[in-house]
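Only one protein chain is missing; all other protein chains are in place.
Showing chain A:
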Amino acid sequence: MTPTALHLDAVTVRFAALTAVDRVSMTVRRGERWAVIGPNGAGKTTLFRTISGEVLPSSGRITLLDHDVTRKPAYRRAHRGLGRTYQITNLFSELSVVENVAIAALGRTRSRFRSWWPLRMERDVSRRAREALEQVHLAHRHDTPVAELSHGEQRHLEIAVALAADPAVLLLDEPAAGLSSSERMLMRRLITELPRELTVVLIEHDMNLALELVEHVVCMDNGETIATGSPDEIRANERVQAVYLKSD
């Protein structure tokens, strides 16, 4: 059996009286593509923030590549191979495109502590930055300040930044948020072209887009898992339909 990349065991997140994530469990095997769907306020982003270490769970256990990371800070999870993108573009706005990916490529190397050594001498970082930009078709924007990129390009750069860190598990938080229909097509192609060995878990509000990209789906509502299965099973699930009809 394929080894487990990410395992959540009854993960619960409470903020005072509010239970944002309620005993969510899932097992994602290496190379699999998963989607977490659900209406607004379902707890999807809180779940992502919990997996990435920005929020610590109230109870439950998170295992990343066979390591218990439940109480580990975000940077340690990144060292273990976790990468993520954000629903609202979260780039280094005063840096150029290549600096954004270079800073990510440095994150898991010892070189990030070098202060008496010019960055340009870090050949491996340059190579990984270039590869990440080529993967998202932004190599031609190498020196452009981030502020000069279009929204669609910034969304692509978000993914390049995550890829440059060489993750084993990639969390994509609404990668198509705010994109036009043509840009969504490009984004869909980009996600489809991601290396197969990379484990991907994505949140997507657009259920049709999400179901096209993955093999496994978790549907959440009010912090709980209401359905898990293949895209076809999720489409046919009455509870999922009811939740989406309710939210419409």
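Just so we're on the same page, a contact is a pair of C-beta atoms (placed from the backbone, for glycine too) under 8 Å apart; a residue touches a chain by one contact, two chains touch by 3 or more; residues count from 1.
The rule we apply is simple: contacts and distances are computed from a predicted model.
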{"item": "Record-based protein name (UniProt) of the chain missing from this complex, from \"Multicomponent Na+:H+ antiporter subunit F\", \"Alpha-D-ribose 1-methylphosphonate 5-phosphate C-P lyase\", \"Branched-chain amino acid ABC transporter permease\" or \"Amidohydrolase family protein\"", "value": "\"Branched-chain amino acid ABC transporter permease\""}
{"item": "Absent-chain contact - pick from A:His79, A:His137 or A:His205", "value": "A:His79"}
{"item": "Given A:Arg114, A:His151 or A:Arg239, the one touching the chain that is not displayed", "value": "A:Arg114"}
{"item": "Of A:Arg71, A:Arg127, A:Arg189 or A:Arg239, the residue in touch with the unshown chain", "value": "A:Arg127"}
{"item": "Hidden partner chain, residues of chain A it touches", "value": "52, 54, 73-75, 78-79, 83-84, 86, 90-96, 98-99, 102-104, 106-108, 111-120, 122, 125-127, 129-130, 133, 139, 142-145, 147-148, 161, 165"}
